[in-house]
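Provided herewith is a single structure, encoded as structure tokens, for subsequent inquiry.
With one protein chain removed, the remaining protein chains of the complex are shown where they sit.
Our next item is subunit A:
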Amino acid sequence: MKRIVLGLMAATAMSFSAYADPAIIYDLGGKFDKSFNEAAYNGAEKFKEETGTAYREFEIQNDAQREQALRKFAQDGDTPIVVTGFSFAPAIEKVAAEFPDTQFAIIDMVVDAPNVQSVVFKEQEGSYLVGIMAAEASETGTVGFVGGMSIPLISRFACGYVGGVKAANPDATVIENFTGDTPAAWNDPVKGGEITKAQIAQGADVVYHAAGGTGVGVLQAAADAGKLGIGVDSNQNGLQPGKVLTSMMKRVDVAVYNAFKAGADGAFEPGIQVLGLAEGGVDYAMDEHNADLVSDEMKAKVEDAKAKIINGEIEVHDFMSDNSCPY
């Protein structure tokens, strides 16, 4: 099977290699994961629709394929090559050094190399906004946070969220839990559900997750108990319609689209790009599934905070800047 796939890849590579197409490699989980990778896919599709330029893609099935796929695309002359997810960092460091003329972009991680663009998001700003909404929607004054793997990146979500909750209701309590310390914590919906049930038992009535596939269980448990969940990365409002208050969207699609577009226009710039509220890189999701849950008053408060963050009046603390949370 694998041999056939690689054979096909080689065959297509030979016929297209002269065109230097943009390419994208999705992380484990696949491009239809209703979350991170799917957002990246949407961005790539948008580029294809607008420019008519085809792009190449690959979904890795295991960790060993990260480097293989990168090297394969680079050898075929594809550029820019976009990878989604921080787990690609070691592979891209290695391959980028071997192909100095190829442009690479990595999302969610900073890789310091002359031909790599690193796109990171100000997750704390989006989390701050959903924190305000959580505090406004909560009747008990207690809200929950379920993180995936216990790493600083996820603490950044947690810290921004706590900041938002406390800004809207200084007396509110936030219960924070992480699912685990290994990558398996991204894919354990049963445990996510149990943690959510425990938080609800402690009084939480709005639970925000930043836990990838584990979050499916979090939103499920919250909905089953008649409480509210908050989604992450993509717009997850539709997963449990009417039971998801909002979603903290990371516009991975925008990042992929921009990288592809810049590559096509010859305007690709290596270095670090930080996408926050001001750049449209993070936002909260509104659609028909949560329209009834969000009151006008709540919306006004969030929009106010959003404007203040954009003009610099409110500065949301970044956990990763000093590994501590002041809220």
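Quick note on the criterion: a contact is a pair of C-beta atoms (placed from the backbone, for glycine too) under 8 Å apart; a residue touches a chain by one contact, two chains touch by 3 or more; residues count from 1.
Going forward, contacts and distances are computed from a predicted model.
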Quiz item: Out of "Acyl--CoA ligase", "ABC transporter permease", "NADH-quinone oxidoreductase subunit J" or "Bacterial luciferase", what name does the UniProt record list for the absent chain?
Solution: "ABC transporter permease"
Quiz item: With respect to the chain omitted from the figure, which of A:191, A:209 or A:227 is a touching residue?
Solution: A:191
Practice problem: Can you work out which residue in A:126, A:163 or A:217 touches the chain that's missing from view? | Solution: A:217
Practice problem: Taking the full complex into account, find the residue in A:31, A:66 or A:209 that is in contact with the omitted chain. | Solution: A:31
Practice problem: Identify the residue among A:167, A:211 or A:239 that touches the chain left out of the display. | Solution: A:239
Quiz prompt | Hidden partner chain, residues of subunit A it touches | solution = 29-34, 37, 150, 176-178, 180-181, 184, 187-191, 193-195, 197-198, 201-203, 213, 216-217, 220, 224, 239-240
